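The other protein chains are all here in position, but one chain of the complex has been omitted.
Letters A, B and C mark the chains as written, and numbering starts fresh at 1 in each.
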Amino acid sequence: MSEITMIEAVNLAMHHEMEQDPAMVVLGEDIGLNGGVFRATVGLLEKFGDQRVLDTPLAENMIAGVAVGMAAQGLHPVAEIQFMGFIYPALDQMVSHAGRMRNRTRGRLSCPMVLRAPYGGGIHAPEHHSESTEAMFAHIPGLRVVIPSSPTRAYGLLLAAIRDPDPVVFLEPKRVYRLAKQAVKDNGEALPLDTCFVLRPGSDITLVSWGAMLHETQLAAEQLATEGIEAEVIDLATIKPIDMETILESVGRTGRCVIIQEAARSCSVGSEIAARLAEDGLMSLFAPIRRVSGFDTVMPMFRLEKHYMPSTERILQAVRETLEYA
Amino acid sequence: MSEITMIEAVNLAMHHEMEQDPAMVVLGEDIGLNGGVFRATVGLLEKFGDQRVLDTPLAENMIAGVAVGMAAQGLHPVAEIQFMGFIYPALDQMVSHAGRMRNRTRGRLSCPMVLRAPYGGGIHAPEHHSESTEAMFAHIPGLRVVIPSSPTRAYGLLLAAIRDPDPVVFLEPKRVYRLAKQAVKDNGEALPLDTCFVLRPGSDITLVSWGAMLHETQLAAEQLATEGIEAEVIDLATIKPIDMETILESVGRTGRCVIIQEAARSCSVGSEIAARLAEDGLMSLFAPIRRVSGFDTVMPMFRLEKHYMPSTERILQAVRETLEYA
Amino acid sequence: MNKTTSFKVEYHQFLLPNGEPDGELPPLADDTNALHALYRNMIFTRLYDERAVNMQRTGQLGTFASSLGQEAIGAGVGHAMQPNDIITPSFRESGALFFRGFRVRDLLLYWGGDERGMGNPDVGDDFPICVPISTHATHAAGAAFAVKYRNEPRVVVCLLGDGGTSKGDFYEAINLAGIWNLPLVVVINNNQWAISVPRTMQTKTETLAQKAIAAGIPGIQIDGNDPITVRHYVAEAIENARSGNGPTLIEAISYRLSHHTTADDATRYRSDKELEEHRQFDPVPRLKRFMTQRDIWSDEQDEQMLTECKAEIEQEVKQYLESEPQAPESMFDSLYAELPGELARQRQSLLGKE
Partner (left out) sequence: MNKTTSFKVEYHQFLLPNGEPDGELPPLADDTNALHALYRNMIFTRLYDERAVNMQRTGQLGTFASSLGQEAIGAGVGHAMQPNDIITPSFRESGALFFRGFRVRDLLLYWGGDERGMGNPDVGDDFPICVPISTHATHAAGAAFAVKYRNEPRVVVCLLGDGGTSKGDFYEAINLAGIWNLPLVVVINNNQWAISVPRTMQTKTETLAQKAIAAGIPGIQIDGNDPITVRHYVAEAIENARSGNGPTLIEAISYRLSHHTTADDATRYRSDKELEEHRQFDPVPRLKRFMTQRDIWSDEQDEQMLTECKAEIEQEVKQYLESEPQAPESMFDSLYAELPGELARQRQSLLGKE
């Protein structure tokens, strides 16, 4: 069992499942011989051939639509969108068909597909290569939306996504792709698609985050620990559905909550969590729920991206204000 | 000054502005000779000719993209998407270009376009004809999103949208199109694009809603009034930006808030309002913030749509629970 | 250096509008059973349409799209397909769907606002009616890949309209079908109108079939009001695809004799003159005349078939009207294979048990 990066874990999960599941195919732009622009699909073409690893023409709407058609006819397509900034043409298929096929046919047909895409900023990429628009997908009924934050969770959650009988949007925080290594056991064990992960227990305040922002969130928690403040850090992991039990239980104990996301603020996943806390956990709150998030601006080009993305300092400031609130 | 319906008010505003503004053009499917499937553009072709009133081929992505191109070159296009259920192919253009043109060129180019679409349920329409996905647009930086709820506000807000130097998504609750008439003065006066309308003052509870749901919301408020409960009813009207001042001020007085929307619940406009209240108005709350909304399911086909859409009863129940909360 | 690459698009027709053959006929013209089946399907569809329009008027149905005048396309396509083939229909192809095993009550449920219409479990793998124009074209390509991947001798047929050819989905799908050599037949029902937008405002091309050239696949134009032509060329394309020879685009030229839907008033944008001129191309009398001339159809048979079809339709209408509505909570029950907890709670709240 070797230590691997998150991108390697993504690759490993696909290797594992293609071996197990002859109905699984992989499709997308540059995913064949090139192995994907981030190398997520490296080795798949060589191992499984060009009828299971399909380089497509350049058309994201088509990629998603073809995946819907495949999935409705018994295949398990895992489609890659090269960057989340190019996912919007695929959104029509996700909202109009993927999320509806089972419901519309009362279960006669279904849509067991996965739409994978790297997302988020922080790697000095060109325009349109750094977006975080998971909220759009989390608003769409009939989908699941999953965001891993570490190699082990990427492996287990991607396996679960591929095996899930319904469409899953699987967003990979590309800043984490090679950030750190973890020992990942290739044992084919999937993780649940409806459960948060408590990365750090704590009793003073609850920090909820997902994807790459957990890095800064955990740094903040470590800093706080040196000051004697114990922050509970929760990795949301499944953006849709949201495991509110875990969050409510935590906030029930801490009475304080800061939500940290890279995405723009308005109508976001952070909004939803805050709204649910305000609905179901209001009376356990000692302080307002703070959201530390991207601004409601276009993600700036990379020279300024660090000012857009929440920093450890911004998180700490929000935590301090929340703790000091009386 | 005659009494007119909302759809007539929409039509009137376009007539008014085309008269004033030679750079304004109207485009979309069936908007010419047919006058639009809801008759929003009736008479425009006859009056302004086929170079200003443009029936397009059937392609929503193209309609939005062409509008972006027109707007960047000095025209003021008002594009119609026939139903919101078909707006998703246009979303790519709105997020990737319309909302970014000014920012990306540091103001060298801009995008003064309007994307109009009827939305929402309740008229027994076929599949895909009853969606409310305003939240997706409200999440997109650089856009404005506006939803009128009456003939006068449709007239004034649409004028404002057309004159606004930035892209505006203008969503028309089709259930209200012919619901009631109002006297609308064709005086060319626009309404502000960043201000709520308080439709009914009240001191016991704040009800925030927009679009067609204001109908049920106002019915609920009337019912409550007969019971001696004074609900303040706020028409959000501008979904992006949100006028939180007005809402916070109201909730500051009432201490209780119910948000009513037709859209699915997760990551919605209602989530955003609740989150902001939980952030900036928490300590004035006597009770949890309730959201009465569509479910996180596919909008059912019309035989069941009334069970999906919030009813006056569901609103009343939420209000009562909020009032009784101690 | 100057080089030239050339392309062509052919137009085919067997029966003239008056039912007379135009040149040599295909073997199909001698297959009485097949002709009877095509004719019955067209009559059945027309009667169903008429009934459905009336039901809409009396509030028993929602917005409805008739295929009046275009029945030869649905009939020809439906008859040309093997049971195991897969259809991805638009919303205007009731005739084809009847051949595929959808019942009148299924379609009435669908247009009556009830999901169960597309849920008929006996229907096999066919796709449900697709409302967002041309979005099903890529499904058809994906489905065609799936059957090819499994080496199944099945073909996918996608139906869309003239308006549908303006949408990116259509091009993206046929382009993929070309390069992946998929067993796919795309049939354009060119009924000359997309609601109020005439074919001539949809695209500058002389034909819609030539759009195939952009995908490097064969494209042909056929008389879509001649059921023999439709059945023949669609079957040829299907069997060609089944043999591994890849996709075909077929433009079937027809005319929408009805309003766009019951929500539309075509008199706003279409002249009576144009409408009347097109009645002469009606596929139903055309096939009837051909069969009568050949002595394989009589007025008595016609009468009897009409009576039978009407009875069957009434029987189905009755089933539809008597169908119990779905329970409100059904909106949750087919959404996911397993309902997530947060939705289970929303479902409870719908039931009033929060």
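Worth a mention:
Convention: a residue touches a chain if its C-beta (ideal position, glycine included) is under 8 Å from a C-beta of that chain, and two chains touch if they have at least 3 such contacts.
On a predicted model such as this, the values are computed, not experimentally measured, just so you know.
Within the full complex, the residue among C:Leu35, C:Ile73, C:Ala141 or C:Ala215 touching the omitted chain is C:Ala215.
Summary of contacts with the chain left out: across B:Arg102, B:Arg153 or B:His215, the touching residue is B:Arg102. Across the entire complex, the residue among A:Leu115, A:Val298 or A:Leu323 in touch with the chain not shown is A:Val298.
Residue A:Pro89 is the one among A:Pro89, A:Pro167 or A:Pro241 that touches the chain not shown.
Residues touching the missing chain, restricted to chain C, are 1-13, 22-23, 166-169, 171-172, 175, 178-179, 181, 201-207, 210-211, 213-217, 221, 223 (touch as defined at the top). Within the complete assembly, residues 29-30, 32-35, 37, 55, 57-59, 61-62, 85-86, 89, 124-129, 265, 295-298, 300-305, 307-308 of chain A touch the chain that is not shown.
Contact between chain B and the absent chain runs through residues 25, 51, 56-57, 59, 61-62, 64-75, 77, 92-93, 96-97, 101-110, 141-142, 144, 164-166, 194, 241-245.
We take it that only the chains that are shown with their structure count from here on.
Farthest from chain C, judged by the mean position of CA atoms in each chain, is A. Per-chain Cα centroids separate chain A from chain C by 40 Å.
Averaging C-alpha coordinates per chain places the centre of chain B 36 Å away from that of chain C. Taking each chain's centre as the average of its CA atoms, chain A and chain B sit 30 Å apart. Contact with two or more other chains is made by residues 61, 92, 96, 103-104, 141-142, 242 of chain A.
Residue positions of chain C touching 2 or more other chains: 115, 132, 168, 331, 335, 342-343.
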